[in-house]
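Have a look at this one.
Omission of a single protein chain aside, the complex is shown with its protein chains in their original locations.
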Amino acid sequence: MKSTVRLQREPFDAALEAALLKRGRSDVGAVVTFTGVCRGNEANEPIAALTLEHYPGMAEAEIERHAAEAMRRWPLLGLTVIHRFGRIEPGDDIVLVVTASSHRQAAFAAADFLMDYLKTRAPFWKQVERKDGTSWIEAKQADDAAAERWQEPAARRDAVE
Amino acid sequence: MKSTVRLQREPFDAALEAALLKRGRSDVGAVVTFTGVCRGNEANEPIAALTLEHYPGMAEAEIERHAAEAMRRWPLLGLTVIHRFGRIEPGDDIVLVVTASSHRQAAFAAADFLMDYLKTRAPFWKQVERKDGTSWIEAKQADDAAAERWQEPAARRDAVE
Amino acid sequence: MSVKLRYFAWVRERVGKAEEDISLPAGVTTVGGLMDWLAGRGEEYAHAFENRKFIRAAIDRTHVPPETAIKGAAEIAFFPPMTGG
Partner (left out) sequence: MSVKLRYFAWVRERVGKAEEDISLPAGVTTVGGLMDWLAGRGEEYAHAFENRKFIRAAIDRTHVPPETAIKGAAEIAFFPPMTGG
């Protein structure tokens, strides 16, 4: 089971990462790739860029913990998470999750789960840069609700928010 | 809203198809790519290849109908479905679904929905080629159950299976 | 009334042909009735249609259940449950 977590300033190559998960093995039947992209509008106002701040050390640890959790919950054959930080312009990629499995449901569910957790638990913060200044994006309740879907009964009791 | 359905013998380029959905627009925030891959084993026995037979005319119509259904149900900004036919060897891609949306849930749900329907409703049949002969893959009840998840109350009443 | 029949996957293999044009016999009015009639046409057809549970049908490229009326159909297809994707 190949699992890779990377935080980086540089762009990533989603197709290459997907190819690496398949390479040299014939048990992969499904590959799901999620790419999160910087939109040109935020709250219906055009933006110039996003700047992603993160908590080095903790961000890697949080993502790795959730990657391990995904591997425990679904029969994955490969998993790659890449999260960029720094300044990102509209149209550029922010985050990549690739999951490989023998069957599609595991690949879909694990990618969906990881994205919900990245949105709500990984210590990253998005600052919006506009012509007239900067502001911080606010967390959405919808994202918390999405992450709640994955809580197992025991985890729900101990949940920290 | 860009929607593309293609049936072809030739391989496809998932990264290119995803790039085409994003190109020239800044409202895409999420791209989900599902790739179905020919595995080297079927029912725990090694295989030499799969041959996909399809019903020309009906296959396109069925997939286009479900693509339109996906567009009706989720706020998609782009959708591409490519299904190969003919002989496909282990490790080679069989099917591609790419969905683009402003938000991740729509992109995930629509891709998941389309794959469940392709598995159970699109007129394709997989023949397994082994060293000692050929056989047809049997439909899985798990796939029917997965497709059932998406039935809306009215559709459920009229469902044909 | 003349109608084109098409067979796919193991239905095609058992029947021994991919398609044929038939003249619909009087009294055959539904897809299920057509399967009954086809099953009586010889050993290969009997084999193809022996287990209805595993046969799906389409009229003019739309999935239909066995009780569907044939009237007006130009093309009727029979095939196993689909295994695409």
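The letters A, B and C name the chains in turn, as written, and every chain counts its residues from 1.
Here is the rule we go by: contacts are C-beta pairs under 8 Å (C-beta built on N, C-alpha and C of every residue); 3 or more make two chains touch, one makes a residue touch a chain.
Just so it is clear, the model here is predicted, and its values are computed rather than measured.
The absent chain, not drawn in this view, touches the displayed chains A throughout the complex. In the complete complex, the hidden chain is touched by one of A:Lys22, A:His54 or A:Arg104, namely A:His54. In the full complex, chain A touches the omitted chain through residues 36, 52-55, 57-59, 61-62, 83, 94-95, 115, 118-127, 136-139, 143, 160-161.
By our rule, only the chains that are shown with their structure count from here on.
Measuring from the average of all protein CA coordinates, the nearest chain centre is that of B. Taking the mean of the C-alpha atoms as each chain's centre, chain A and chain C sit 49 Å apart. Among the residues of chain C, those touching two or more other chains are numbered 85. Residues of chain B in contact with at least two other chains: 36, 115.
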